[in-house]
Structures are given as C-alpha cells and as structure tokens.
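Below are the structure tokens for one structure; questions will follow.
A single protein chain has been removed from this complex, and every other one stays in its place.
As written, the chain order gives the labels A and B, with residue 1 at the start of each chain.
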Amino acid sequence: MRNRVKGAILGLGAILMLSSIAIAQTAPSQAKQGNEARSPWKYYPMDRAVGDGGPAPKRDLTGTWAGPGSGAAVPRGTNAQTPTAPPLTPAGQQVFDTHKPIGKYSPAGTNDPHTRYCDPFGFPQNMTDEIRGMTITTLPNRTFILIEYMNIWREIWTDGRTLPTNVGGSGKDAVDPTYNGYSVGHWEDDYTFVVDTTGLDPDSWATKNGYPHSIDAHVQERFHRDSKNDITLTMTMDDPKLYTKQFLLGEQHFRWIPNQQLENFSCIPSQVQEYLKEMGDPAGFDPNAPPRR
Amino acid sequence: MRNPVAEVIVTLLAVAALSSAVMAQDPGVRPRRQVQPGYVAEGVPKMPNAPGPAPKQDLTGAWVGPQNVSRDPMPAMTPAGEARLKQNKPYVQGGVREGDVKSFASNDPFIVCDPLGFPRDLLNHAVSSRGGMIFQPGQSRMFIMFEQQRVWREIWMDGKQLPTNVDAKGAPDSRYYGYSVGHWDGDTFVIDTTGFDERAWLDENGHPRSKNAHIQERYTRADQYNLNVVATIDDPKFYTKPWVFLKANYYWMKDQDFEETLCIPSEGIEYRDTLARPSGISADTSK
Partner (left out) sequence: MKTKLFMMGAILAGLAAICSPVFAHHGGAAYDMSKPVVLKDAVVTQFLWINPHPLIKADFKDDQGNVQHWTMEMGSTPASELIGWSRTSLKAGDVVTLYLWRAKTGVTVGRFNKVVFADGKIMRDTQTGADNGGRADTGVGR
C-alpha cells in the first residue's frame, strides 16, 4: 500500500517534471526539424515561445498572439458555462430557447447564423470562438485587435470618450447597433488593459452555445499581460434584460508567436453553402444524442 | 451599413426600370456628379482648413476614397485571361440595355458575401458607402484597416521577400488578400503583393487576377489631406502587359472613423433567392 502511494507520488512528480522538460525542449528543437524549407510567411504551431520570456513590458499588448486551438499549447481556458450556466431572466430564456446551437443540433439542425451562412460571429463571440490568433496594434487614440478568423478588425477608442448611450434608438444622436459594437479602453494599471463594449447587434449570438445578448449588453474584457510571452483575457457580460446578474463569458490565454505569422483561416460563404449541401444537411442531426467532447 | 449587396441589387433594378445609361461606358470610371459645397466628393466632407504640407514618410490616419478614379486602357489579355473574364459575369456591365434585365445574370461571388479580396476591396465603392482605410505602422509592419468588410492587411517591412511558390507543398496558401511587403521609395510608400486566391475578382467588372500576379501600389502623400495612389498589375498569365488599373485620390477623413460595413451572407442569400434570381439578375449557379 505504501509503495503504491509512493509510486503514485513519484509518477505525478514525473509527469510534472517530464511535461515541463518536454514542453521547454520541444520548441527550439522542433523549430529546426523538418526537411522542408520554412517559409517566413507561415505559422508553425510547433515553433512556440519557450517559457514566459521574462517580465511583462508595461502598458503594451502589441504583437501577434496564438490563442486556444492554435497548437501552441496555450493554457486551457474556460467558457461561459464554467462552472455554471449564465443566469437567464425569463426574457433571456425565451430568446435562448429559440437558438439551436450546433453542439446539440449539428449543422443540419442548427439555426446558428454563423454555421448556416458564415454570418459574422460578432463581438463577443469573435473573442471566444475560433480565436486561434490575433494581432494587437495601437495608435495614440485607439487600439486595434486584428482577428485571424475572418480577417476582421476591432477598434477600441482610448481617447477618453464614453460609450454611446443611445444605440438603436431614435433621435439624431442615436447610432446603429453593429456586429462589433462600440468599444472604449483604458489601462487600469501597467499590466491590465480594460475594454468596455456595448451597442451590439442582437442578431449575433454571445456564445457558441446560443446564449443571447441584447443591444444594451455591456461586455468587459480585461487583458492582463502576465509576462513577455503571455496574455490572459477575462470577459464578463452584464445584460439586465436577459440575465439576472453579471457572468463570466470566459477566460482565454494567448502566447507570443515567435515569427509573428498568423494562419489563414476564414469561412467563405459559398463554401459553407457547398459544405451544407454536400455534407451537413445530408448527414442530418440527432438532438437527443449525448453531446460529444 | 449592413447590406451593400442588397442595396446594389435594388438600385440596379431601379436603374434598369428607368432605362437610362447611367453607368459609364468605361467600367473603371464613375460619372462625376455635382459636388456640394463643403465636400470634395459625394459624401466626403472637406476639412475646414487648407491642407498643410505632407508629413514626411507618414500615411498614418484614416482616408476615404477612391475619388478622381481613372485607369489606363486595359492591355490585350492572354487567351487564358479572356476565358476567365468570360466566365465572370458582373452585375455592373458596361452599360444597361433597355428593359433587358436578363443581361445581368451575375455570378459575382460578392453576391453571397464571399471576400472581396485585394485589390477589389481597395477599389470597391459600393453604392451605399465610400471606402475608408486606416494606415497604421507598428511592429515592423504597416497595417491597413479597411472599411469595406472590416478586413485588415498586413504589409511586412522587415525585409522579407515575397513568397514565390504559393500553394506548393509546404509553402504558404494562396489567400484572398495575398502576401504584402512594403518600403519607402523617397516619399512614396510602395506595396508589393502576390499569392492571391484566384476566386476573388480584381474589380467589380469581373477582371481576373492570377495566383502569381504581382500588384504594386504606390502611395504618395501630396499634402496633409491628399493621398494619391497608382496601382499596377503585372500578371503575364492573364494580361499581355502590366496594367495600371487604378489611379485615384484618397482624402483625409474628417472624423477619422467610419461605419462598420459588413456584407451579411444570410442577407445576401435571401436577396439572391427572393429577388435577384427570379429577376434574372443573379445567375443560378446551383445548376
């Protein structure tokens, strides 16, 4: 009995030690592997930032970053249903019930406009779904987030302006809701950039699982520069029309990409139509099947 | 503006109904409309003060255009170029035939919101909005953020050479916006681009560009508020000679910001299926 416990502890220690050695050592050696000439234009997932790279620079998120699912082995994040599902109001539940997410309904049965048409994710889903890469760059009065998926850019005003209050309303100062909303940002301290967004087009889903948002939803992103090579992004949403309280949209991790190249990755609407015609619709769906992980 | 495609289709129907030749014969040039006082072009407000001199080697900021557009006559195409041009059926052809809407059965991929790609996104001034772009230097690159479809381009300035074997095994993939490098030639910013996904058209008239085409843009800031561009395509697969397909001016955007302009595929498809196909404007490519 005692030997087994000892063995288990030794085993666990071995995992931790060998895993960290494996991760630390694979990056530089795998960067040299392969017989093919490496192109300076391609993203190579095995060419990963080694270690944390040293202390975080102050007030600086600029550069090109690999996110979840990129193959750069970023730390695992969380989504809106961890640990509990977002708390819907009756109005929110009503909207949520009309959404048939792909996880349960498959492409054939879903009404997710992104799956059926390649409609834009919109914000905030474009920062939690397929966020395998992004580039952050700045002007004095605004910060841009250039998202790999769909080649879309967001702008975050840092000139001190406040969020619009009359989105989707009438009156001459009213502005239209948009897929990316209206964003303002500021540095809370030397390592935390806080972004507030509202004015979101309600046609888009807040999450892949079909949680909705209203025009007046207020999403906050907190970008924390943990180190030279790491960013942690935490997102919360307040939407009193649809949710009883603020909830966590998710936490995502990003790592510096050594050669600063992103993958080429988008949905093409005509390709989505071809996919649904050849594959998605004929395959059908079974909403009663247990969801796969 | 959310559905520029629908706007175009509705407007085209209206134009056809009126049966007047409002489209210019030369597809590259828009007819000059009366410009209101306080505007340099339709929808482009004039800055309140006279422009100062151009800052040196600095394009940073938001620009709107293209206006004062012209292009050189297109050189003869190769047989491959002509064949490709014939396949592409734009919804803006060189003139409207009276009462003959069927002549516009279009297979323009932008009808369902497939990416415009480069350089069409530079040229595109769909009926409802002018094209805006923001130049922003940073991290060994020049970034360009486009109003059209909210897409971005990355122009590498670190000395990288353009890729030469796009789509070969192990090589980078062809992509809608290609691969770009840039450098300053005196006061002119020069961008060289290649590696194109051929599905996108060069322009809204259906001219093609091949994967290995080489497109060069030359941006010269004439003064504080005026940016001039000359863009040339060198594409021996489709064109027998290099072709200057764009000469234009971009003007400083007064508000330094623009609307979100996204083509929404579900709306594009709805208009195609309920309006454009039954009207014969859109070719039925499902057959």
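In this text, a contact is a pair of C-beta atoms (placed from the backbone, for glycine too) under 8 Å apart; a residue touches a chain by one contact, two chains touch by 3 or more.
What you see is a predicted model, and the numbers here were worked out from it, not measured in a lab.
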Next on the checklist: So one chain is hidden, and I want to know which residue out of A:87, A:169 or A:284 touches that hidden chain in the complete assembly.
Outcome noted: A:284
Next on the checklist: Take the complete complex as the reference. Which residues in chain A touch the chain that isn't displayed?
Outcome noted: 7, 10-12, 14-16, 18-19, 23, 45-46, 68-74, 76-77, 79, 102-108, 110, 115, 129, 132, 208-209, 263, 265-268, 271-272, 274-275, 278-280, 282-287, 289, 291-293
Item to check | Where the unshown chain meets chain B, residue by residue | outcome: 167, 169-170, 173
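Criterion: only the chains that are shown with their structure count from here on.
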Checklist entry - Taking each chain's centre as the mean of its CA atoms, how far is chain A from chain B in angstrom? => result 30
Checklist entry - In the complex formed with chain B, which residues of chain A make contact? => result 36-37, 39-42, 62-64, 113, 116-120, 135, 137-139, 144, 146, 151-153, 155, 176, 178-180, 260, 264, 266, 268-270, 272-273
Item to check | chain B - residues contacting chain A, complex | outcome: 60, 109, 112-115, 136, 138-141, 143, 145, 150-152, 154, 160, 163, 169-173, 175-177, 179, 195, 199, 257, 259-260, 262, 264-266, 268-269
